[in-house]
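Here you go, one structure.
The complex appears here without one of its protein chains, the remainder shown in place.
So, chain A:
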Amino acid sequence: MYDFAYHKPATVADAVKLLADPDAKAISGGHTLIPALKHRLNKPSAVVDLSGIAEMKGIKRVGNAIVIGALTRHAEVATSAEVKAAIPALAYLASHIGDVQVRNRGTLGGSVSNNDPAADYPAAVLGLGATIHTSKRKIAADDFFQGMFTTALEQDEILTAIEFPIPEKAGYAKMKNPASRYVMAGVFVAKTGGAVRVAVNGAGPCVFRQADMEKALAANWSADAVAGVKQSADGLNGDIHGSAEYRAHLVGVMAKRAIAAAG
């Protein structure tokens, strides 16, 4: 990697100041940034390590929502009694991210801020209609994910926590890329306050909602209801592991499995 300055602020306010430098990069678990640095694909002036900010940690229930601090590691979400009781699908999703080492290191905030199309968490955030808390404001999930590796976050804005409404039902299923084990196609379904949301990750350049499936499930919450919904391959990803058509097909399969998991 190239040389960079390293900072470890103790508060969100200090971190925001350090990130005013447009060439500075925030680091949390480091599972995306460190490999990029090692491959010299990124040359930040400074790396701002958020891991010392206590106010960004922890899992708590607030009213009818679970609020998870951005620095919370995947393993903590996967094993949290609070999350398992309120949103078991979220705990399940976290327990299947990467491998043990990844789950003990990677964080919720890091994954969602990065918005890798093949990451797991964005599907839960969009599928549950979560609210993203930042150092500046609150952003609805529908407004947050803007494209491949692109979010509504500004350069000096830090994702601090995510507020997940507790659904009546939710489920997640994914097909892993055989090589990387990232998501090739995943579907998160949720019924929250009577409203149905279906979020698709892995298959496209950015996590997206599947409106036809939402409509079908709102009328009839069952795997059969989505069987007739055809996911278009237009705009989906294709690579050496599978065509856009294959991914479109997988969206249907994973939707059925997610609904079955949701019960």
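Everything that follows uses one rule, which is that contacts are C-beta pairs under 8 Å (C-beta built on N, C-alpha and C of every residue); 3 or more make two chains touch, one makes a residue touch a chain; residues count from 1.
What we mean here is this: contacts and distances are computed from a predicted model.
According to its UniProt record, the chain left out of view corresponds to "Xanthine dehydrogenase family protein molybdopterin-binding subunit" among "RNA polymerase sigma factor", "Phosphate transport system permease protein", "Membrane protein" or "Xanthine dehydrogenase family protein molybdopterin-binding subunit". Contact with the undisplayed chain is limited, among A:L19, A:I162 or A:M175, to A:M175. The chain omitted from view is touched by exactly one of A:A20, A:A81 or A:I240, namely A:I240. Across the interface with the omitted chain, chain A contributes residues 39-40, 175, 178-180, 182, 239-243, 246, 249-250, 253.
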